[in-house]
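Reading through the structure tokens given below for one structure.
Only a portion of the chains appears, each positioned as in the full assembly.
We call the chains A and B, going by the order they appear; numbering starts again at 1 in every chain.
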């Protein structure tokens, strides 16, 4: 058990801290304006963004080092400075292309995407293909040297901001359902694309529905071969280590509740003196602490290439439920104050973030594999329990 | 021995359900939300026609003269349909305050107006159940100062206001020195708000021998009404979840055939069904079993809130991603349950009250 990062990495941490002190004035706020793009370039140049992406594709070209990545994330978070651009192009398409893209795709696409010059959205989910993603129906027919795409996608975050989409479509309607899918890339400016905002229960617009009507895409804009789209989409899954929720965020939310309990009163009495809420707080703190330790174990397992059993498999299930529970506690602590919501609402605490997260994390419990799917996975892959038997009728 | 609803009570729920169903409950709530309406005159008129606004008001004042169990049954149906209309404040607590603590003259002025829906009454009672931000209203020489938060049925013509000393007052919405601020909440179907009193003229409701007891009764009654609203909203969510599960296919089968989904639905139903009996009992107890009324009201409110919160989450999960969107609008019920949970005291506060009432707490 050795929880320090060691001398080399502590030296690296000092470098990062120094960089942040020197350059933090240049850091942008939110959004993707010119300053954000400039900041991204600076980060790439220093290896704080695109760190392990080869130089020839526009990255920094460092060898993978999980601890250094973690240090970068920690220090940027601590300094409350933008860690550079995110989004599904950077987090999902680039790793996919690195894994299975053609040399030309890597050269043409990774650089602009990494620098934020091309914004992507992801076209996977469909109304009829949620937990059962392979059931997707959006189809692409080859007409000469063009695909003609018809169908609908949903949960397309940033579709309204994106330049391009990476999209799963059914190209071989007669093949078994996992084998008839292809992975296409095309411009969101293509004629025949309609984007409708998908308002969610937070009143927010984080997602969209996207409709395709005879959208024409050059035949070459495919990653992998025809019918290999399922494999392509899953190519990067093996790199995931279940670290959906940063436990440090959870910790800072927890501290937020402590603050609330110190300031919030009922009949003039501060809520920190309510033993019942304090007990709930400590319960949540214990769970947060356990998930932090679990995360340390995962990090260490990744660094040392050690087996961590089911510790990774459970993260999504446990953290989304825990966050939802944590935010709910804050609402209960506030009582009637806790139901206030909406920009500029009088007396609003934390800018409405408690209710927002309470609802958003219910969305995350569902999204990206519902809790039911997660439990199936844990039971089957983690505990070696049998899959459900096949049905008599299909 | 009959623990259950009379034929009249079932008919009352049915006719109200028909009216609200006909007027498209979710659609109406959406418009109410989108337009940020303070009142929905069409809904209010319909409720008045059905006798809902005058439900508990005596016939001589233009009401129907029914009891508080009937009011709870109406509250349930309104929750079930996320109805954007005043009720708990304007049609239950305010009339009750007038009937129990108002003079004959005050009753004669206000009860007919409330019964007909010509006037809406807000109720400022939150501070009597636990004041946030040290809010509270003080009465002095017939005038009120201070502030009241989380006023029920806020978009009103007149307010019933509880002061810190257990007194009750009537205040006109346009009284001089009164500032009104809407407080936007997650639940967009029922406006709540804040009243600021700067030496505002008020009319005391002073006919009761023990005004504090009337306030206590208003709190008990309000808690039962919120419990009933949650009961209705939660049972609507279960129905929607079951229907969706039968419809929605994943992996080539209706998700209702998955044991996990079935058990989620069964757990919701098994937890909620006893709440129905508890709410009935609590509604009945308010007028018929005074010795049990307060404790039962606390438990109805707290337990139904806890179950309702769980149902709201689980029913949303059964809907998968759709439950999270505005497309099916399930969140209107989710949020209604969320508001009900905190009004007139969250579960922890209400349970502590139940313990105090039984002399179990210090």
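We adopt the following convention: contacts are C-beta pairs under 8 Å (C-beta built on N, C-alpha and C of every residue); 3 or more make two chains touch, one makes a residue touch a chain.
Predicted model only: the values in this text are computed from it and were never measured.
Per the structure file, chain copy numbers for the whole complex are A x2, B x2.
Methods note: only the chains that are shown with their structure count from here on.
With centres defined as mean CA coordinates, chain B is found 39 Å away from chain A. Remark: chain B residues 126, 130-134, 149-150, 181, 183-187, 194, 249-253, 258, 260-261, 309, 313, 316-317, 320-321, 323-327, 330-331, 334-335, 338-339, 341-343, 345-349, 352 touch chain A in the complex.
Put simply, chain A touches chain B in their complex at residues 125, 128, 130-132, 135, 154-155, 198-201, 203, 207, 264-268, 274, 276-277, 324, 328, 331-332, 334-342, 345-347, 355, 359, 362-363, 365-367, 370-372, 375, 391, 394.
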